[in-house]
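Remarks on the structure that follows.
Every protein chain except one is present and positioned as in the full complex.
Naming follows writing order (A, B and C), and every chain is counted from residue 1.
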Amino acid sequence: MNTGRLEAFSDGVIAIIITIMVLELKIPQGASLAGLKPLLPVFAGYALSFIYVGIYWNNHHHMMHAVKSVSGGVLWANLHLLFWLSTVPFVTAWMGEHPLAEAPVALYGVILLMNALAWLLLQTMLIRHEGGESELAKAIKAGLKERISPALYVAGIVAAFVFPPAALLFYVAVAAIWFIPDRRVERQLGMR
Amino acid sequence: MNTGRLEAFSDGVIAIIITIMVLELKIPQGASLAGLKPLLPVFAGYALSFIYVGIYWNNHHHMMHAVKSVSGGVLWANLHLLFWLSTVPFVTAWMGEHPLAEAPVALYGVILLMNALAWLLLQTMLIRHEGGESELAKAIKAGLKERISPALYVAGIVAAFVFPPAALLFYVAVAAIWFIPDRRVERQLGMR
Amino acid sequence: MNTGRLEAFSDGVIAIIITIMVLELKIPQGASLAGLKPLLPVFAGYALSFIYVGIYWNNHHHMMHAVKSVSGGVLWANLHLLFWLSTVPFVTAWMGEHPLAEAPVALYGVILLMNALAWLLLQTMLIRHEGGESELAKAIKAGLKERISPALYVAGIVAAFVFPPAALLFYVAVAAIWFIPDRRVERQLGMR
Partner (left out) sequence: MNTGRLEAFSDGVIAIIITIMVLELKIPQGASLAGLKPLLPVFAGYALSFIYVGIYWNNHHHMMHAVKSVSGGVLWANLHLLFWLSTVPFVTAWMGEHPLAEAPVALYGVILLMNALAWLLLQTMLIRHEGGESELAKAIKAGLKERISPALYVAGIVAAFVFPPAALLFYVAVAAIWFIPDRRVERQLGMR
């Protein structure tokens, strides 16, 4: 089975996730500029989640580019990742409502962690399917980013119960690390 | 007419169905972790429906892979299946609101049953269109899973009026049976 | 410019329209089967609109199959059709709330009429773009269905202010006429 329909379906789900988040931006009651002020943290949270989902789309794009075919297990590992991505709008909305509250900020980290673990699982299943000598396996052998991210999320979750703004710094840091698409894969495949 | 646009449209509809279900996960009123507790059954119901819709996408993917072309009747049988799939978010939301109540649990089973029958109809029309000697016809000759599932749904619907948790066990059992993509088709086509 | 991306974008918009309509099916307040009763007209309206949008998708599929390339004007005629299709969920929701009230039933007909006119416009621009000797032009020369439908819609709109159920009969009749994909195009192209 080739990767075409898997990519198309993933694109569809990710496109919807990234777009329906904005529906949480409820319009202010009045017509004054001042009414926009309480929306600023919601908007910032939306922007952060947009970047996160964008990173996943970007890296999904890159990883699938190095993949030849998919198995039934890969299809489910991919759906599993999409499931956790689909919970991002929920936790973004909760954090937006209570910007610096402990529980929402911690749960945001938990959801990011679940996404990171689902990504690792998908990657592992793809490498097992493609074989240890495949381009994909060589390209992500090191996998430094994949290993650092969960640790940073856990640190963020713990920090959320002490000083929530610090947790947000952890989450922004992981986003910054991943912002650049995976040069290792690009280099291995000689892509531009 | 080839299957390309039918698959693309089905992917789009299924991607939207699977994603908008999460919009039913309304954020809790306060900012405490305790506020998440009443959401747990809603979340569990969402996860079950996500798996169900995922199974349909997965098997749709497999079945269409064995199909050469589609007729007008197949297009409508496919839209008919998409119609019943589109009612899954509604009944998931109702069951999530009343996790172990008789009527919502029974209706959940009715909707799953309608989906199963719509699937059987689509399969029948595809086999008639492709011909009895086609790869598809040979691959799903036995059709054990397709015949057991409706019976289990009916059992679940009846059970819902006696002891709702038992009904949920039936629904989870059918999901488990279908979880693995259809090996018969894969074997027949020599796909990986 | 080829028709690929136009079809993909139209598929996306139509898939969303057909799916978000179900979001209007608000879950009943209690957990009893009796609570579903007031939803029946909403459900029937949803089913009718689903069939209508399905017909447009189906015929769009067929028409574009006979088209070689598109112009800027065709792109906008297509967006114009998508605009009117996107208003179907709104009017379906209004009619669902007031099933046999004059104004909602009449507006439903007006929206269907606008869609039919947008379809005619798209067809006209495609024929002008493809040329009078094109396969498309020959295939839909007669265009009986396209001419009868607006008349039936107008009859339905007028009927809505006298006896709303009669208007609904007109709308169902047009759906029945269009239910079968356009055999003329299929025959001309020798498609199955």
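Just so we're on the same page, a residue touches a chain if its C-beta (ideal position, glycine included) is under 8 Å from a C-beta of that chain, and two chains touch if they have at least 3 such contacts.
Note that the structure is predicted; figures quoted are calculated from it, not measured.
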Residue among C:16, C:31 or C:152 touching the omitted chain:
C:16
Can you name the residues of chain A that touch the chain not displayed here?
7-8, 11-12, 14-16, 18-20, 22-23, 25, 27-28, 31-33, 35-36, 47, 50, 54, 57-58, 61, 65, 179-181, 186, 191-192
Given the full complex, what residues of chain C touch the hidden partner chain?
1, 5, 8-9, 12-13, 15-17, 20, 23, 69, 71-72, 75-76, 79, 82-83, 86-87, 89-90, 93-94, 97-98, 101-104, 106-107
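Throughout what follows, only the chains that are shown with their structure count from here on.
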Could you work out the angle of the rotation that brings the CA atoms of chain B onto the matching CA atoms of chain C, rounded to the nearest 5 degrees?
90
Among the chains here, which has the CA centroid at the largest distance from chain A's centroid?
C
Between chain B and chain C, the Cα-mean centres are separated in Å by 27
Per the centroid of Cα atoms for each chain, what is the distance between chain A and chain C, given in Å?
38
The positions of chain B in contact with two or more other chains are 8, 12, 15-16, 20, 23
